[in-house]
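Pasting a structure here, questions to come.
After this line comes subunit A, so read on.
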Amino acid sequence: MDVLLEIQGLSKNFGGLKALSNVDITLKPKEILGVIGPNGAGKTTLFNCINGLYRPDSGVIRFEGRPIQALGPDRIARLGIARTFQNIELFANMRTMENIMLGRHVHMRTGIFRGAAMWGRRSFAGREERAHRLTVETIIDLLGLQAVRDKLVGGLPYGTQKLVELARALALEPRLLLLDEPCAGMTAEEKQDMIFWIKDLQDELGVTILLIEHDMRMVMDISDRILAINFGRPIALGAPEAVRRHPDVLEAYLGKQERREPAA
Partner candidate 1 sequence: MIPAYYHTIMTFTCINILLSLSIGVLAGYAGQVSLGHAAFMAIGAYASAMLTVTFKVSFWLAMPAAALVSAMVGLLLGVIALRLKEDFLAITTMGLNFIVIGVLLYAPYFGKALGIGDIPVPMLFGEEMGRGMYTALCLALVAGVVAAVWWLQRSWIGLAWRGIREAQDVAQVMGVNIAKFKIFAFVISTAIAGIAGSLYAHFLLFITPYDFGFPLSIQILTLAVLGGLGAIRGPVLGAILLTILPEYLRFIQDYRMLTYGLLLVLVMMYQPQGLFGHKSFLTEGLKRLFGGEEKIRGRAA
Partner candidate 2 sequence: MKKAIVAACLALVLCLPLAALADEVKIGFHAPLTGWAAADGQSALRGAQLAVEFINADGGINGNKVAMVYYDDRIEAKESVIVARKLIESDRVVGVVSGSYSTPTRAAAPIYDRNKVPYISTIGTHPEIPMNRDYVFQIAVMSPIHGRVGAWMAAETLKAKSAVLLVMDNDFGSAVTDGFRIMAPKYGINILKEYNYPLGEKDFRSLLSNIKNDNPDVLWASGYYEEAAQIAKQAKELGLKATIIGQEGYDSPKFFELAGDATNGVVITTNLDRGSQSPMAQKFLAEFFKQHKVAADMVAASAFDGMLVMAHAIKTAGTKPDDIAKAIGEMKNFEGVATGPLLAFDAQGVVTRYIPVQIVKDQAFTSLTVCKDPKLITP
C-alpha cells in the first residue's frame, strides 16, 4: 500500500469561522510530515478531525483506504491512529505504568465481561495479559521511563510527562502517530532527545508520523515533507527547503514581501 492516509477536501467551521477549508493531504507509509502555520491556522483542528474528536463538515478522510471521518475517536484509535496533545493530557492521578497500560486498551480484544481479567504485578496474568505487559515494559525501556514507572504522572517534571504521553500513544502500536507540538516547553536538551526518539520511531518501527511543531529547526530537520497552512487553507506542501522558500509561507510568517523593499 503506498497511501496510508488520504484527506480530500476537508473542511470544518466553527460558527462563522472557517477553521479548515478544503485541505488535501496524502500521507505515505513511514513518512514524517511536518505541519506548520501561524497561531490559529487550524493545525490542531486538523488533528482533531483526523482522530475523530471533531466531525468534519465536509471532505473525506481515508485511512488505509477506509473512510473514517464519520467514526468516533475510540473506533479510530482501534484502527491504529494514536496522538499526543499540545498541552499535556495525561491521567494525572494514575501512575506512569497505568497511563501507558491504558494505551493498550485497543488491543484488549475481549468484551466487557472477559475484560475483567486481572492484571497487575502479583496477580495471575493470562498469555494475552503477559504480552501486553511485555509491550509496555519495552516501551518504558525504550523511552527510559523505568525510574518513574510507578510514580503518579501528575507530579513528574514537564519533559517527562511529555515522554509518558508519547509512550502512551506508542502503546497503541499505531500505524499513524499524530504528534501535537511534542517539543513545546521543553529545554534544548529534552528537545534534542525527542528528535532522536521520533527519528527512531520512524526508522525502527515504521510508524508514520504527522507532526505539528513550532520549532522550525526541528521540523525542518526531521520532516520528510512539510505542509504549511494558514487561515485553514494549505499554502504549501513539499520538501522542507521548498516550503521554506515558498512566498506564501514567508508572508504568513514574516509579513508581506513588498514591505521589505522600502526598508531594505
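Basis for inclusion: all candidates are chains of the complex that A comes from, given by their letters.
Annotations
Please note the rule applied: contacts are C-beta pairs under 8 Å (C-beta built on N, C-alpha and C of every residue); 3 or more make two chains touch, one makes a residue touch a chain; residues count from 1.
As the structure is a prediction and not an experimental result, all values here were calculated from the model.
Among the candidates 1 or 2, the one that touches subunit A within this complex is 1. Of all residues in subunit A, only 51-53, 72-74, 77-78, 82-83, 85, 89-94, 98, 101-103, 105-106, 108, 110, 112, 115-121, 123, 149-150, 152, 168, 172 touch candidate 1 in the complex they form.
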